[in-house]
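Heads up: the structure comes next, in structure tokens.
Just one protein chain is left out here, and the rest sit where they should.
Residue numbering begins at 1 within each chain, and the chains themselves are lettered A and B in the order written.
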Amino acid sequence: MRFFEYEAREVVKRAGIPVTDYGFTTEASEAKQIAERIGGPTVIKSQVLTGGRMKAGGVKFADTPEEAEAHARDILALEINGHMPRGVLVDPKAEVAQEYYAGVVWDGTRKQPVMIFSPVGGIDIEQVAEEQPEKVGRRHFSNILPLSDFEAKEVIASTGVTGSALNKLVPIVTRLAKLFVENDMTLAEINPLGQLKDGSFVALDAHMDIENEARGRHKKLLADLGVGDEETRQAREATPFELAGEEVDATDHRGVAGNVTEFDGNLGLVIGAGGGSLTLFDAVRAHGGEPANYCEIGGNPSVAKACGLAKLVLQKPGVDKIAVMMSIVSNTRVDIVARGVIKACLELGYDPAEKIAIFRIPGAWEEEGFKILEKYGVEYADRSVSLNEAARRAVEKIQGVAP
Amino acid sequence: MSILIDAETTFIVQGITGREAVNLTRECLDYGAGAKIVGGVTPGRLGREVHGVPVFDTVAQAVEHHGAPIDGSVVTVPPAFTKDAVFEAIENGIKLIVIVTERIPRRDVAQMVELATLRGARIIGPNCLGIIVPDVIKMGGIGGPARNAAQAYTPGPIGVISRSGGMTTEMSSTLSASGLGQSTAVSIGGDAIIGSSYAELMPQFEADEQTQGIVIYTEPGGRMEAELAHWVTEDNSRLPIVAFMAGRFMDEMPGMSFGHAGTIVEGKEDTATEKIARLAQAGITVAERIEDIPDLIGAKIAERSAV
Partner (left out) sequence: MRADGTFIAVEVSDEAAADAALAAKLTEACPVDIYAQATDGALELVERNLDECVLCGLCLVAAPQDTVRVIKLYDGEACLAAV
């Protein structure tokens, strides 16, 4: 989960890294008060979880508190890439001598975190790495040995930085690495890390991502920052349809029937499991089908849950038929899913044979499952019919082409 | 032969009294020649039995009871306790650990993997279904109940490596239907950081005489496919590889994760398009459809043996 800049700055500050005397607000009038307190030129920055805010007019400079208020009013009303800002950050306009970069990310291949440092900051680090590779230092560090200052020193020195700057930067980069580990971040980045005219360093912007799986052990931090449990901060906001999918999945603790993502096609998908869903979604599209949704069934859900998911998809406006398909199941039961999807049709007053374009789930308890499908006249397929072929048949049916 | 495990492999199940673990134990005991499950561990349950397998409070007790080093462990404890369980297994001399548990934070996984590396142990998973040597042994829930597993997996020349547990079975079943059995199939897990990647398992398959070709299932997210492409090029592998890439649609939706936690696309190199290009460059055939895999790998094996 991505943090807003004002939250990331707070995390940085708590780690003992110097930050500017900024303020966050959702009110233009309060922006004026913050600017008065700062007493000098300020920068007003939109707080949105999307890139390109500078270009979009989400960052403005103000010489007076009145100007800060006016800019804050404009920015608070400015939508950027479909996102309305959470608020604005009012930041003193720092007299920066040089902009540096410091970051920590995971290296999934080496399976260790890696510190990244560059004396060229303020721009995208990937661009620096491409254009001036000698200006980017990288160093992995251990997951189990204690972190030591020399590691940051090495990575900074490798980029040619020396003198008092080096000695001032070592504790900052070390603290950043520590906060990355301790807070279960997947990204912790200070960019730019500004060196002021007096030689001191201050974090001017920060990007932080915390791993979703680890949120449970950072309840206090998240509560302090005012992040609610319900905030997922996905790349886009969850739709009401997707939220309803989460409710279905929460009906009981048995298995999964959810992870719903909304699309705007006419073929409803009741699919699984993780890899099977990805494969099937691709296959439907490869045959020219237009999925109404993505979802996942797995871990042997109850009949009620499979039924709830199928009902949700069947009731989605524009859905003509559903295709019920999974890769070979060994834990989830074919008969249980068959009962669930047929029940969904019956309860909504539909003929399962008409509404279910195809049922392709082979595997555990398939003999029982196929008996149920036969009784209701639903077209079904065993493992001799590939995922791809099942998807093709489903698409063909919904497009009304005679088989 | 096989990789990682064989008929003689002894292992324990940590968290054996959990609902899923009880089923998994039954499945492994029933499959093939019957797995040598020499004990189970659930703290506070010393003296119980699960399908005839004695339950202990600690791994050390299990090792002592067995009277010899134990080869492996299947770990099925909740995410908050997994790291401790894996450390316990490693520090008691266990060299092969299959982690079934899902939703473990990356930091914990990275710590487990680093300790394993220091101690010369190997981790498969997390968020995986384990390992199967057709008709011989399975370690983990892979393939499900013995009867279902026997339907999908048959012995033969293909090594299977997959980021999805279910797709390991789907692909193996497709291979089996075409008369191409498997030497060993490994479900390596769908998380961003896992104990054993494709490239890390390749030397094992390379050394296994039975294995003549490799089939892998891949997804967007991470650099594991790039690592494999690099390994294949550098090490001049004798084994032809066919890959299947799922989740191509995700390229249009950066920042979203589907299927498995590890599928989130964090950079340009993580996309399906980019990965397909890299794999192809390294001479790895990327199949458009699962049903094309048997012919593709069969032809590549024939081509190599003709040289």
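One rule holds for everything that comes next: a residue touches a chain if its C-beta (ideal position, glycine included) is under 8 Å from a C-beta of that chain, and two chains touch if they have at least 3 such contacts.
None of these values were measured; they are calculated from a predicted model.
J.: Where does the absent chain make contact, in terms of the chains shown?
T.: Visible chains that the missing one touches: A.
J.: Of the residues listed, A:Arg37, A:Lys219 or A:Lys375, which one is in contact with the missing chain?
T.: Selected residue, touching the omitted chain: A:Lys375.
J.: For the chain left out of this view, which of A:Arg175, A:His218 or A:Lys343 touches it?
T.: Looking across A:Arg175, A:His218 or A:Lys343, the contact with the absent chain belongs to A:Lys343.
J.: Would you write out the residues of chain A that touch the absent chain, in ascending order?
T.: 302-304, 333, 335-336, 339, 342-343, 346, 368, 371-372, 375-376
Keep this in mind: only the chains that are shown with their structure count from here on.
J.: Under the stated contact criterion, what part of chain B meets chain A in this complex?
T.: 79-80, 103-107, 109-111, 113-115, 118, 141-145, 148-149, 152, 162-167, 169-170, 173-174, 177, 190, 192-193, 197, 217, 219, 222-224, 226-227, 244, 246-250, 253-256, 258-263, 266-267, 288-291
J.: Enumerate the contact residues on chain A facing chain B in the complex.
T.: 106, 108-109, 111-113, 126, 142-144, 181, 184, 186, 211-214, 216-217, 234-236, 259, 261, 272-279, 281-283, 285-286, 294, 296, 298, 326-331, 363-364, 383-384, 386-389
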